[in-house]
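A protein chain is absent from this complex, but the other protein chains hold their places.
Chains here go by letter, A, B and C, matching the order in which they are written, and residues are numbered from 1 within each.
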Amino acid sequence: MSTTATPEAPREKLTKKILTADHPTWCPGCGDFAVLHAFYKVLEKFQFPHENIVTLAGIGCSSRFPYFVNTHGGHFIHGRAVPFATGVSLARDDLQVFVFGGDGDGFSIGGNHLDHGARKNVNLTYVIMDNFVYGLTKKQTSPTSPIGFRSKTDPTGAVDQPINPMKKLVTSGATFIARTHATQIKHMMEMYQRAINHNGFSVIECLSECVEFYAGAFDAGNPRKGGEFNLIDEKKFDGTPEDEDRHDTSDSMAAYQLADMEWPGIFGVFYEKDRPTKNDLENGIIKKAREKTKEASDLELLQKTFNRLK
Amino acid sequence: MSTTATPEAPREKLTKKILTADHPTWCPGCGDFAVLHAFYKVLEKFQFPHENIVTLAGIGCSSRFPYFVNTHGGHFIHGRAVPFATGVSLARDDLQVFVFGGDGDGFSIGGNHLDHGARKNVNLTYVIMDNFVYGLTKKQTSPTSPIGFRSKTDPTGAVDQPINPMKKLVTSGATFIARTHATQIKHMMEMYQRAINHNGFSVIECLSECVEFYAGAFDAGNPRKGGEFNLIDEKKFDGTPEDEDRHDTSDSMAAYQLADMEWPGIFGVFYEKDRPTKNDLENGIIKKAREKTKEASDLELLQKTFNRLK
Amino acid sequence: MSESKQKKENVNDVVIRLAGNSQDGIQTIGGFLARLAGRSDQEVITYMTIPSTISGGPSIFQVRIGSGEVLSAGDSADFLLAFYQHSYEEHLSFLKEGGVLIYDTEYVKPDVDDKRFVYVGVPITGLTIEAMGGSAKDKGKNIFVLGLLARMFSLNVEKLRTLMSEKLLNKGEDVLRNVLVAFDAGYGYQVDNVLDRYYAFEPSKQVDGKSQVTMDGNQAMTLGLITAGIRYGAGYPITPWSSIMEALRSELPKYGGKFIQVEDELAAISMAIGFSYSGNLAVTGSSGPGISLKMEALGWAVMAEIPVILINVQRGGPSTGLPTSVEQSDLLQAIYGSHGDTPRVVLSPKNVEDCFYVALEAARIAKKYSTPVIILSDQALATRIEAFDEPNLEELVVDPQLNLKTRPSDYLPYSMDKITQHAPPGTIIEGGKYPVVTGLEHDEAGHPSGNPELHMKMTAKRREKLQILANEIDIPEVHGAQEGDILFVGWGSTYGPLREAVLGNTKFAKKLGHLHIRHLHPLPNGLETIFSKFRQIFVVEMNDSGIYGYGQLATLLRARYCNSSIRSINKTDGLPFKVREILEGAKRLSGDAVSNYSAYPYE
Partner (left out) sequence: MSESKQKKENVNDVVIRLAGNSQDGIQTIGGFLARLAGRSDQEVITYMTIPSTISGGPSIFQVRIGSGEVLSAGDSADFLLAFYQHSYEEHLSFLKEGGVLIYDTEYVKPDVDDKRFVYVGVPITGLTIEAMGGSAKDKGKNIFVLGLLARMFSLNVEKLRTLMSEKLLNKGEDVLRNVLVAFDAGYGYQVDNVLDRYYAFEPSKQVDGKSQVTMDGNQAMTLGLITAGIRYGAGYPITPWSSIMEALRSELPKYGGKFIQVEDELAAISMAIGFSYSGNLAVTGSSGPGISLKMEALGWAVMAEIPVILINVQRGGPSTGLPTSVEQSDLLQAIYGSHGDTPRVVLSPKNVEDCFYVALEAARIAKKYSTPVIILSDQALATRIEAFDEPNLEELVVDPQLNLKTRPSDYLPYSMDKITQHAPPGTIIEGGKYPVVTGLEHDEAGHPSGNPELHMKMTAKRREKLQILANEIDIPEVHGAQEGDILFVGWGSTYGPLREAVLGNTKFAKKLGHLHIRHLHPLPNGLETIFSKFRQIFVVEMNDSGIYGYGQLATLLRARYCNSSIRSINKTDGLPFKVREILEGAKRLSGDAVSNYSAYPYE
């Protein structure tokens, strides 16, 4: 396949200012502002070619992200951002594909696509702004709402066992899994960076408070609100006895166990492992097929097929 | 709500003969025959009132089940049998709700409904006839097809990491999870029985060979084909030292670990735990509401609401 | 304050637009005014906009109160209350000449040289702070304004106080006391210093002894469902459907019922169908995107002949579209949206009151014909408040029977001779042969069959029951002229403005008729007779004129009657039709022939 592109001109440095688009329509104080801010900052560090950054999303408050980032962007339908982004990623290895969304978008209507995108290990970075509630539709129970949470659809308190995002992700086969908190900018940035550097399906769950409909939800993880922001102590493989107790991020069973900790749990990288990406696997199939057909042209290939049908 | 039912007459004993409906359209030798046979046998044991047994399914070879069982039955659409059956279960505590289906139906298109039905702990029994392939549509890769499996959609061998059904189920929150093999009738029946006795969302994965499109897939778990049918050794809580190493079925972490065993893995009950069912929780909400409204009649309740709107 | 200084002016139809930010609680004032009108046997219709950002923003609430019939929220305002400069600037064009602008002197600087309007400046913010203390100012301004309006319109203060205490009681005594302080401050304001008259509503003309209830369309629909005996449902949130599911989730348990929030719309309809199959007719619903997701399962219900009610609160489309705007662009999807020939019933309520009754009709049809019924409501109906005569609950309330009566041994779930009536699980079948319901083509016993003749017959069976239903639907009556120049045809929430266009237009009343179609699929029989009496037929719809120049109901009517005088007046601006727009549309299509219809007051 041929590509018509324009030769590169000397590039302006990507700054937060350049990356800023529309002013966010979020409520003042919404946790998502910080997630956006961290994204700008991280993009400043990476300095990808501006045109190669793609920001995609489903539907929700958090999913409005693409309007606020001045990159190529797509605001898709509710719950299907992962397959949409998969199309972009698989067709275009030159792009940096980012997906943003909420807990409803990702774990409720989109829960299956998340699992299948993860097991296929599509190369993209997916940030889930988990606020334990449906923000955009104004306070219904979400799959992460804790039991007892009073919402418009659970006026006497939620009764369904919430999902455990980390367990779900570990089981799904995602190859990079991290958990962070929107009030912890530096930690968020670190998670972003590692997710971006990871080749494969990388997911960050970011606890991001909905000040309008679930204020204070994540205070327990915020030291400034008297909570504890406990970090995963990652194994250094330095042979020291302390290292024994540290977390091996390549151990999915250990990651699963970490996910079992009591609220507010622990933050950091739960799991990280290299496994062939869907992108590589499909490129491999192409490579084999092209070798077999001896790099024949499209026309030659077609003609051969037609000849067989005579 | 009032019910118009006819008073009970003395009942005929439920036999396999009575329970048999249309002759199965499955290929001779298909594993699903045994699953059906075991179902008849188990129903013979339980002797539920005939009219209270409901057999539901999605779409697939395995999902043809309801036609072959002479009970009230519903053959729904592909992948949505769980929410369909949930409606039946939640509205009718008097019924024995069974769902049958395949790996494509349950883990691919229906994967999310499975997770959400499980976390809600809807009271029903779901038997997944896992044949690692799409049977009805004639040999495409399924989410449980192993890497390398050659199908019509993977002519050079499947490349996507398959899902691990047991891990998925443990993570989803299902409260009874078992694994069995269609060639092991007695074991199948035991799993059926325990699933039925369990109050909550009970799932059995049954390896059931598709002789047409994936012959020999489960020989490794079939002693008659030289394989090993290894059973879970369940903890007896008898204080003996041997008991230490046995599997505690109420331990989800242990169940998850068991699911990590190498092919063909282990069979039996992975997990079993009592947790309030969605049925009970919703009935509880009703009870509280009725208490609050002092068991007012429908008309009284409505009139009160209208009065408030004057 | 001596009222003697002021003239008293009797009014019987007033449009008040309150313009501010959504945070100011203008919906609350509007709600109280509407409720009060309902309690005073006045007619009332409200209209509001929802800001597009989550954090709120500019927003309006409009109330039209009348002693006669009130059919729409009004094309223009008699009174505009502007909280901010942007409110003033954005909405002044909506104020009639001679209309009154009331504004907060703290924020609004109007152009008082424009002599078309009467200016009433009130230091709303200042006086509220003064009355309540500074911190509460944002919470009190709306109630201050309510007091002000109570004074200006000589509203029944006692009734208003009762309303406020009913509404606020569960928020605690303190809150209520504060609110009353703000109200009194507004009511006590010496508005006679700046306005030379006060207003009073004429007593309602048509008091029939029945009391009125005041609510929005989604509330009316919810109560209609409960009255119809619906006890089960499932849904997933989406604006503007959510408030129905939220209300059902709260209310149904009181009636021993269950409404389940599920993971997506596909699960929602599947579960609703499961409820129905279990013998409990159930409801699901959504708006645009969620409705599209239900099309497969809905087709199953058609094929398996399981009844279910599907509510579509239409909003602006396509795709995510305009979630908080109104549109009627889902009609053809309702009828044709699933693959295959999937005959199903489609109804649409004409106003808030009808949201209640249409739910009853939907349940009746669903059960009698064992069929899915779609109700097409819309965003305007969902959110607007109307007062209407209290329904006769005793007569209407349906006891939700679970019918498990034993069926005879010759029972066939899909008998060719009868309209299907399923035996839910739990039903004993004599002789012990139990039925399967299925989405595969099947014989009378429910066995899958690819027999060619059978498929023809079963296809006809599923279609014929709608043809039978069509025979029992009354031909809708025509409002206005029974024959003449122009027949307006509408469906859904365009009822009010259409009726007003015809009835309000005294000069041309003899020439204009209005037919409103509530049963959209199947259509009532006999429409051709009505059509034949009019020279031109204009179908008025809030949807696009399409590739060939006509809208969605027009497509159905043109196809059925091959009557080329059926033409379309469409719009897709996300706002309810104004009476003026309808008449202008008619003028545009008719050319000179009816150019003098413009004599109508709105132009």
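We adopt the following convention: contacts are C-beta pairs under 8 Å (C-beta built on N, C-alpha and C of every residue); 3 or more make two chains touch, one makes a residue touch a chain.
What you see is a predicted model, and the numbers here were worked out from it, not measured in a lab.
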Omitted chain's touching partners, listed by label: A, B, C
Residue, one of C:20, C:217, C:240 or C:299, that touches the chain absent here: C:299
Selected residue (touches chain absent from view) among A:88, A:185 or A:254: A:88
Residue among A:113, A:138, A:152 or A:198 touching the omitted chain: A:113
For subunit A, residues in touch with the removed chain: 1-6, 9, 12, 18, 21-22, 50-54, 66-67, 70-77, 80, 82-92, 94-95, 112-113, 115-116, 278, 282, 285-286, 288-290, 292-293, 296, 298-299, 301-303, 305-306, 308-310
Residues belonging to subunit B that touch the chain removed from view: 25-28, 30, 59, 61, 75, 77-79, 108-109, 111, 134-138, 140-141, 143, 152-155, 212
Chain not shown, touching residues in subunit C: 52, 266, 288-289, 291-293, 295-296, 299-300, 302-304, 312, 314, 316-322, 324-325, 327, 329-330, 332-333, 335-343, 438-441, 448, 450, 452-453, 455-456, 459-460, 463, 466-467, 470, 521-523, 543-544, 546-548, 550, 554-556, 558-564, 566, 571-575
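One rule holds for everything that comes next: only the chains that are shown with their structure count from here on.
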Top chain pair, ranked by number of contacting C-beta pairs: B-C
Distance from subunit B to subunit A - Cα centre to Cα centre, in angstrom: 32
Inter-chain centre distance, subunit A versus subunit C - centres from mean C-alpha coordinates, in Å: 40
Geometric centre distance via CA averages, subunit C-subunit B, whole Å: 43
Where subunit A touches two or more other chains, by residue: 108-109, 111, 143
Junction residues of subunit C - those touching two or more other chains: 263-264
